[in-house]
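Let's look at chain A:
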Amino acid sequence: MSVVRVMGPDSAPGPAVPWRKVLWERQPFPDNYVDQRFLEELRRNEGIRQYRYWAVVKEAGFVGQQLSCVAIFITLWLYMEQGLLSPERLLLTSLVCALLGYGLHQALTSQMESGCELRTRLADLQSATIFLSFTFGFSPVLKTLTESVSTDTVYAMSAVMLLAHLVSFPYAHPSTPGSLSLNAALFASVCLASRLPGALHTFAMLSCALLVFAMWPCLLQRLRENAPSQFTGLCVGVCIGGVGGLGSQSPGGAVLLALALGSVTLLCPLLLVMLQRHKDNIQGPWDEAEIHEDISHFLH
Partner candidate 1 sequence: MEDEAFTDINGKAISLDCQSHSGLCREFTVSSPKVSVGKVMVYTCCVWLLAYTVFFFTENTAVLSSAILITLLGMMLHIHFVKVDHESLLVIGSLGIQVSSSYASGRETTKFIEMSKIKDIVINEAIYMHQIIYYLCVLLKDPSEPDAVSSVVPLFQSSKPRLNCLVKVYKSCQEILSKC
Partner candidate 2 sequence: MGQRRRAVTNPSSRRVSGAPADVARVPSRKHNICMVSDFFYPNMGGVESHIYQLSQCLIEKGHKVVIVTHAYGRRKGVRYLTNGLKVYYLPLQVMYNQSTATTCFHSLPLLRCVFVRERITVVHAHSSFSAMGHDALFHAKTMGLNTVFTDHSLFGFADVSSVLTNKLLTVSLCDTNHIVCVSYTSKENTVLRAALDPKIVSVIPNAVDPTDFTPDPSQRLDDRITIVVISRLVYRKGIDLLGGIIPELCLKHPDLHFLIGGEGPKRIVLEEVREKYQLHDRVRLLGALEHKDVRGVLVQGHIFLNTSLTEAFCMAIVEGASCGLQVVSTRVGGIPEVLPNDLITLCEPTVRSLCAGLEAVIAQHRSGSVPSPASVHARVRSLYTWRNVAERTEKVYDRVSGEEVLPLDRRLRRLRAYCGPVAGTIFALFAVLDFLLLLFLQWLVPDRVMDVAMDATGPHGLWRPGPSSKVSGTKRAAEKDSSS
């Protein structure tokens, strides 16, 4: 109490009146007085989400699925490079897959009946034609594009770009793949495709890349929204396909992929759920207020 008496504008007679958290009133307390109510407005971990392990695993499956997609693409490229897969067969398979996927997508969209902007089939066909014809026309150019660059550099660049694709992929809202992730993936596929033996190979590889990196996430998003149970099954299927496909070419790679998939889908969620207990988020009146409402409608 000796400290208390030194401080404050008024010498403290005794706390006859309760302390109030106001500055405009001269109170009979020293300036460094600490009341019972000190920090009573402190709130911890407000609005925290408690995660359940299997729910997190399901969500993480999507990350694993994307990883496997990249593996499948690399597998296809390996097959093409070694001449085990002819470009005609790949193109045909891609076409069938694309048509099947398109049908499924249309079915899911009409189920949802989101009337905002329904693109006509004609428009879809038109953009597909433009894309394909451009890719076909430019494939000889793309084929020779990286000829002056050494093969090691091309591989390293593709690896970095595929990694960038995986890191920047918008896993939370993958309805349209983010521009950075899509561009990185396409750049990687151009690099890889330019090392294939012929122009038709390049064309087939690029079409396949569009299918895997641009179309597939769109379809998957629809699936996720409309058929969650099938979505989980599909993720598992893609993962198995990725591991199996890579295994047929390089067993070591397959083991690594399996390990990566295991840690991403099983270990990381476990860590998240376990570390959740240690979360200590402090909130109080000093926090900057957030503007929740949408103010932009006053402007536009």
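Picked so that all candidates are chains of the complex that A comes from, given by their letters.
Observations on the model:
As a convention for this text, a contact is a pair of C-beta atoms (placed from the backbone, for glycine too) under 8 Å apart; a residue touches a chain by one contact, two chains touch by 3 or more; residues count from 1.
Computed from a prediction, not measured in an experiment: that's the story for all the values here.
For chain A in this complex, the touching partner among the options 1 or 2 is candidate 2. Put simply, chain A touches candidate 2 in their complex at residues 3, 6-9, 21-25, 30-32, 34, 38-39, 41-42, 281-293, 295, 298-299.
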